[in-house]
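Left out: one protein chain. Kept in place: all the others.
Which chain is which? They are A, B and C, in the order written, and residues in each are numbered from 1.
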Amino acid sequence: MRIPCPHCGERDVNEFRYGGDATKQRPAHGDKDFQTWNAYVFEFDNPKGPHEEFWQHTLGCRQWFRLKRNTATNQILGGGQ
Amino acid sequence: MPKSYSIFSILRHALRPSEPWPEAWAKPAPKSNYDVIIIGGGGHGLATAYYLAKNHGITNVAVLEKSYIGSGNVGRNTTIIRSNYMLGANTAFFEKSLQLWEGLSHDLDFNCMVSHRGQIVVAVSPGQMDSFARRGNLMRLNGIDAELLDRKELEKELPYLDYSKHARFPIWGGIHQRRAGTVRHDAVAWGYARAASALGVHIIEDCEVTGMVMDGNKVTGVETNRGRILAGKVGIAVAGHSSHVARMAGLRLPVESHILQAFVTEPVKPMVHHVVSWGAELFYLSQSDKGGMVFGGHIDGFNTYTQRGQFFKIRDVMECAVSLMPFMSRLRLLRHWGGIMDMTPDGSPFICKTPVDGLYLNGGWCYQGFKATPASGLTFAHTIANDAPHDLNAAFALDRLMKGRELDEHGIGNWTYKQ
Amino acid sequence: MTSFRRLSQGGRIDRGRPLNFTFNGGKRQGFAGDTLASALLAANDIVVGRSFKYHRPRGVMGAGLEEPNALFTTGKGGTEEPNAIGPALELRDGLAARSQNAWPSPRFDLMAVNSLASPLFASGFYYKTFIGPFQKSWMFYEPFIRRAAGLGKTSYAADDVRHETRNAFCDVLVVGAGPAGLAAALAAARSGVSVVLAEQDFELGGQLLSGADAALEAWRAETVAALQAAENVRLLPRAVVQGIYDGNHAIISVGGTALESLRARSIIYAAGAVERPLVFENNDRPGVMLASALRSLANRFALVPSQRAVLLTNNDSAYEAAFDLAAHGVAVTVADLRREISGALMSRAAGQGIVVFPESGIAEVIAKPDVRAVKLSGRHAVTIECDVLGMSGGWSPLVHLTAHGGIKPRYDEAIAAFVPGAFASGHFAAGACNGVFGSRAAIASGDAAARAALGHLGRAKLPAAATLPEGEDLAYAITPVWNATQGSKGKAFVDFQNDVTAKDVAQAHDEGYSNIEHLKRYTTLGMGTDQGKTSNINALAIMAGLRGVGIGDVGTTTFRPPFTPLTVGAIAGRSVGHHFRPTRRSPLHDWHQKNGATFIEAGLWKRAWYYDWAGKTPQEAYVKEMELVRHNVGLSDVSTLGKIDVQGRDAGEFLNRVYVNGFAKLPVGKARYGVMLNDDGLVLDDGTTSRISETQYYLTTTTAQAGEVMSWLEFLAQCHWPELDVHLASLTDEWGGMSLAGPKAREALALALPGVDLSNEGLPYMGVKDITFEGVPVRLLRLSFSGELGYEIHCPANYTEALWEHLLKAAAPLGIKPYGLESLASLRIEKGHVAGLELDHRNSLDDLGLGKMASATKPFVGDVLRQREDMMAPERWSLVGLELLEAGKTLRGGSILFAANDEIKGHGRGYITSVTWSVELQRFIALGLYQGGLKHEGEEIICAFPLKNEQVKARIVSPMFIDSKGTRLHA
Partner (left out) sequence: MLEARSPLGTAAHFDLPGITLREAAGFTLTQLAGEEKALKKACGKLPAFGKADVQEAATSFRIAPSQVWVVGAAPGKLAGLHVTPLSSGRTRIALEGARARALLAACAAVDFALESFAPGQVAMTGFHHTPVLIHCTGEDTFHIYAMRSFAHSVWGWLVDAAQGL
């Protein structure tokens, strides 16, 4: 699978590190609500279809970026927003 | 019970070729309602149905499988069974599973080729020898067989590893569980199906669940491509598709679905007589009775439901094979495939009730679904029958992570950002 | 009796270059251009092996990679390679081939007794027996079954074969150099795009190499020459496209040992098709071959049956073989299973003296063990003596690669075969692989596919359609006869390699294993080294008949890479042995090597473990090195520490967020020990961080977690807190680091760095001072991991070795020496510092006795979920020190801890993480985790090590074994 790094261009997937579900909004720093953090850390949509996720180009520009990919076909649907 | 299998039944059929063998499991059309519906006709689903009928006398059960039985992970794994678990409930649960494996062929009257050839995990540092010692000591303290091997003892058992100074990670020793081994995986699905069918369980293939029928917070049945089927209790046992099915009841699970690849080489004469695992990187291998080396390694490392893996991980696993066992370089890879692993943040499963009344979850199996099949079926059947967990699976509750009761057997921590 | 004769001229072999080889030790000779199979047939080695289960005698059946029977072990000594495919193995001088699965020889095999008991060995019999009287009876039967299984044999010896790997990119990959592939490559090449043409054969031409049509041969030669001359075309003969992976990633094995990873912007599948056998009794006897194999032997290898050939067919393509054999003087009889046969064919056959029997099958194959004669069935039940029986059940397109991306093939009734189901964008198919049989039609479709690919690549100007060679293709007409058995005695094989018969398929259907995947797993259909290339279609068609459904409804099993068996070594490439993973070396590595260090792995790093000045074994050496540091002064290499440069206006706020304790108000020139948690509240890593300026911090991590922490901090800074002005840069390799420790540490440092104020005022404990020494920036950090007076001295890695040597020379009068990782770890145990063995992602802050570090005023990562119910439970396992009470015994890492009166069973109350001999206390001490931790200080407990049947008594003490008030640190 080729991952489109926004800065270095298309590269093989093993040049990247996966960062998981990118749709979940990280609670604000200092948010004390237990359920908010519990849902953020432990609950996943894990959809079978379009999925927005984080990737980091660890062997290149070391930038994290969002990507939309279809988990049922591995087709890359484009950079995240 | 259907005609029992033995050498005599084979002789009888050999002498009278015209008399056909009976169907191994019945293929009825789905009824409109049952006492219990099990979603998922894999090892865990079929085992649950069998133990519901055998241990709890609940036979008005339907197992709904969207494809053919055994089409999921039970037919895709590297067939390893072991009980070298050291944390809390894991120890007793996987040991119970190994004990059930020991008698399974008799219990099901179906030869599952349960081979107690032993598993050896190879250590590549003194620190790893210490962590194996902790694991081995805990096994022995819980009545489970385990031996710590130093390098010399290891070389006697596994002479074909790379002990040379060329090895990138030197070998220090290993931990050996003699009762561990392998099982013919397809036989497990067919054996349980045949035995459950004989007790009256309905096994419905090509029947995909597309939605839940709810009455307030209680599940009362499922929608399928073959019509609505009602039931007082519904058990989910779909492994990699756990999130997909649980979402139909409005549940979001602590699960990500990942691809784990497996490999088989051409068949050759017997050379590897154990299950061999490695400590430098996740890698495990055994030689099937047909002569092919069956092996695998780590997951690819990102969400996918595609049942096919990326080439970089295939290359990783081959590098491990040749670096640990140099002779593997010559054997030809025949075929590689993948299964969808329901990975959880702490690496341990869920066998439990859910916030929805009458809906039960069996999932989160990460790498170890196959070896857990019998105990998973036994305890899930108990949980469904009694609407309360058996003491072996009480710890595998859905809220264990919220309560801080991680069961992180491998100590790799919350894996989403780690690979 | 089956025998062949070599024609005096013709074929593509080079009679001027004989090649010598051995078969089962016997000397043989073939020619350049032969395959192992054609050379063996020329030497009339007809019986070349024994079948997998029934040990029936077997000969060559196929024309190439689809061959199920003629498998050989090649090579000698430890490096034999089993299961080489005879008809696909290019003959080479000195080749040593041996038959498989037959002892003592293929003609006389002891295990042939299996076929006597064969009724017992129907498919799935394993599941019905060997259950045995006891629970573990299978362990009694298994060794016998394992010895009988497996085809080839090899040894444990390592390989000395190099496996090269390379990456490549191109615009158009064409798979297969048959008529379709050659045409596609030519059309694409002419438009100037970069083209790769991969062909598994050692010659380019595919089916054309086995034909006898002059116009097609001229076109082939001319096209190959044009491609060879084209700059933008890379021809890859002897190259099998083994798999297509996501992202148009083709894996190509080149020449059997090398592997190419090719990313193609478009792919044209032109892999051709494979002829199917027919299913009739004893269709597996040596001398029963595919019609295409006979045609290939005649036209390509100038080898024809000595006298007569009978051909059984259900389609017109077999007549091409009949015509070519007859043209070489072979007496040919065709048994055609169909009632109507085209008049043109009948008259052409008659013209060449070929006898055609319509509507007739094979009642009996008379073979001892190779074919002697056949008895026809139907209207002409005659018996014909013959050398060979050719068979053609039609052609199956090789759809494998098109299905690797998860697209299921579909059944095409017109040609009674599966064709590619659909194509991902940028993928195209041409020729027989797409169900277009006939060479000229294939050329046209290849040309069209190339233009489609060029369109996909955005090429505006497309080349004109190519002109086809003149002449007519023989039309392809087929009436499928999936089960040509006549009910007579004998096994009708569907899968020749795994010995699966039509009766096995029927039995699987009776027992309910009628889904194609169940059929495959229950009978092992298609699970041999030929991966069902000739067997799957017939089996699933017979099953469709039994189930009364269409073949399309039964569907195929999943096609998986590799297309042909590919050695594990070819995939592993060069990343084996010491190149398995990269190695990281500290800037002092060479110095350690020259000065008696023994190394140990720490992740990918090699670290100096201990030095031979102190002892020959780690146990002996680490105690001497500890004494050096406790009583004098030692120098240790800590360059592998993770080091991160944190700069920006918000650097302080950023660190405040990731560390549990405060850093925003850390004064410049001071260091502070910090612990960071993961979002789930569990400890991720620890280390000291120093403030270098208002907007710059120097953060250190453990060696093991450096990569994890760097990515984690970048994740937070880039994705979640972009509002913070903070920039991160790894300094792990930029700065080397040394730890100078011991009562005389200050004295030693003063000797080395005269004029630097090292007093408690000038450089207090946890103070940081940047100096320049001989023009080199040096950072002094007054930190101590060992508990002694200590300094860490960091400087740019280019100068670390020189500074290290200077320190050792300057402080030599004090007796300074290097100390290694083992003693460093022991010293920190005495001081009660946690390290890698304690930090295993399962601990909370309180578990490690660091609960009071958590700031009560500012929020930090993990602060909410660390309050989870069980993580604050008093009875959690937390850090304790342990002192051994029984002199003469020892403490061991991995021991399980019990209270004095506990029964020694179950999970215990904790375990030992790290152990050392304490130089100070002159006894074994350890760190461990214990239920309730230091609430039990002073209690006597049991350390159990059942693996060695040991139990020893120890006492729970504070983990700070020495200098609890830290007087030495502030000396």
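Just so we're on the same page, contacts are C-beta pairs under 8 Å (C-beta built on N, C-alpha and C of every residue); 3 or more make two chains touch, one makes a residue touch a chain.
Treat the numbers as computed from the prediction; the structure is a model and nothing was measured.
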{"item": "Visible chains that the absent chain touches, using the contact criterion stated earlier", "value": "A, C"}
{"item": "Touch criterion as defined above, residue of C:S266, C:T534, C:S575 or C:N843 at the omitted chain", "value": "C:S575"}
{"item": "Full-complex contact with the absent chain, from C:R263, C:H456, C:K503 or C:K858", "value": "C:R263"}
{"item": "Contact residue for the chain not shown (choose from C:F108, C:F134, C:Y156 or C:F169)", "value": "C:F169"}
{"item": "Contact partner of the left-out chain, one of C:Q307, C:Q647 or C:T890", "value": "C:Q647"}
{"item": "Option touching the unshown chain, where C:L803, C:I829, C:M871 or C:I912 are the choices", "value": "C:L803"}
{"item": "Touch residues of chain A, complete complex, unshown partner", "value": "7-9, 11-12, 14-15, 57-63"}
{"item": "Residues in chain C touching the chain absent from view", "value": "162, 164-169, 194, 261, 263, 574-575, 579, 581-587, 589, 605, 640, 645, 647-648, 695-696, 727, 729-736, 773-777, 796-799, 801-803, 806"}
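Simple rule for what comes next: only the chains that are shown with their structure count from here on.
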{"item": "More contacts between chains, A-C or A-B", "value": "A-B"}
{"item": "Distance between chain centroids, defined by C-alpha means - chain B, chain C (Å)", "value": "22"}
{"item": "Chain A and chain B, separation of their C-alpha mean positions in angstrom", "value": "29"}
{"item": "Cα-centroid distance, chain A relative to chain C, in whole angstrom", "value": "26"}
{"item": "Multi-partner residues of chain B (at least 2 other chains)", "value": "306, 310, 345, 401-402, 414, 417"}
{"item": "Chain A residues counted as touching two or more neighbouring chains", "value": "1, 12-13, 17, 19, 38, 41-42, 73-74"}
{"item": "Footprint of chain A on chain B - complex, ascending", "value": "241, 243-244, 247, 252-257, 301-306, 310, 312-313, 345, 401-402, 414, 416-417, 419"}
{"item": "Chain A residues within the chain C interface of the complex", "value": "1-2, 10, 12-13, 17, 19, 22, 26, 29-34, 37-38, 40-42, 54, 56, 58, 62-64, 73-74"}
{"item": "Residue ranges of chain B touching chain C (in the complex, touch as defined)", "value": "5-7, 9-11, 13-14, 17, 20-25, 27, 68, 70-71, 75, 86, 88, 91, 102-103, 105-106, 109-111, 113-116, 124-127, 129-138, 140-142, 146-148, 159-160, 162, 166-170, 184, 186-187, 190-191, 205, 265-271, 280, 287, 289-291, 306-308, 310-311, 314-315, 318-323, 326-337, 345, 401-406, 408, 411-414, 417-418"}
